[in-house]
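Report on the structure given below.
Omission of a single protein chain aside, the complex is shown with its protein chains in their original locations.
Think of it as A and B in the order they're written, each chain with its own count starting at 1.
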Amino acid sequence: MNHWPFILAAYGVVAAAMALLIGASWRAMRRAERAVEDLRR
Amino acid sequence: MKAKHQRLTLALAALAAIVGAGVLAVSALGEQAAYFYSPADVAREGVPVGRAIRLGGMVEKGSIRRSDDGVTILFTVEDGPARTPVEFRGVTPDLFKEASGVVAEGRFRADGTFIADNLLAKHDERYMPPQLEGGKHKTETLEP
């Protein structure tokens, strides 16, 4: 059995999950912190 | 400060109790949670003919034979001194090799041969490049 499709699938799933998690956390943080800034002004 | 200390003791005691209870519950589970029988278990306790179980152990060196029909594979699963003959029809997993771990799902026939419907390969906790194999690899049992 060729293992490479399995290896690439595993790395792909992890990379996709990381990108989603980082992206969503970053956006939520920026939005909330910017809203605080806007209120202060 | 007093209340804080009280809470600290309480929380520590609760934590110890919870972890202790978990460990107790799990150890009460004991053999029930074992994923497979070893040949030694089979020799000691006996397993009724026809009951579906998993049998795990090491594939004995030099025991793998292919029967005349070309699809049935015969081999011996060993665990220390105990050994069980196994018969399997089908495609073996890549990692199915002599002197490495195997878990067979199936049932015993009246003559004491284990008829496997499915074979799973079991890897052990040692990882090494191919050129180091040989001298270093000497697992004799799947007992944890």
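Following the convention adopted for this analysis, a contact is a pair of C-beta atoms (placed from the backbone, for glycine too) under 8 Å apart; a residue touches a chain by one contact, two chains touch by 3 or more.
The rule is simple: contacts and distances are computed from a predicted model.
Chemist: Write down which listed name, "Spore germination protein", "Sulfopyruvate decarboxylase alpha subunit", "Amino acid ABC transporter ATP-binding protein" or "Heme exporter protein C", is the UniProt protein name of the chain that is not shown.
Modeler: From the choices "Spore germination protein", "Sulfopyruvate decarboxylase alpha subunit", "Amino acid ABC transporter ATP-binding protein" or "Heme exporter protein C", the unshown chain carries the UniProt name "Heme exporter protein C".
Chemist: Which chains here would be touched by the one that got left out?
Modeler: The undisplayed chain, in the complete complex, is in contact with A, B.
Chemist: Touch as defined at the start, partner being the missing chain; which of B:Gly22, B:Gly62, B:Gly80 or B:Gly112 qualifies?
Modeler: Only one listed residue reaches the unshown chain, and that is B:Gly22.
Chemist: Extract the touching residues of chain B with respect to the undisplayed chain.
Modeler: 4, 7-8, 11, 14-15, 18-19, 21-23, 26-27, 33-36, 38, 56, 93-95, 97, 100, 103, 118-133, 137, 142-144
Chemist: Against the chain that's been left off, what residues of chain A make contact? List them.
Modeler: 1, 3-4, 6-7, 9-11, 13-14, 17-18, 21-22, 25-26, 28-29, 31-33, 35-36, 39
Definition applied: only the chains that are shown with their structure count from here on.
Chemist: Taking the mean of the C-alpha atoms as each chain's centre, how many Å separate chain A from chain B?
Modeler: Here chain A and chain B have centroids separated by 39 Å.
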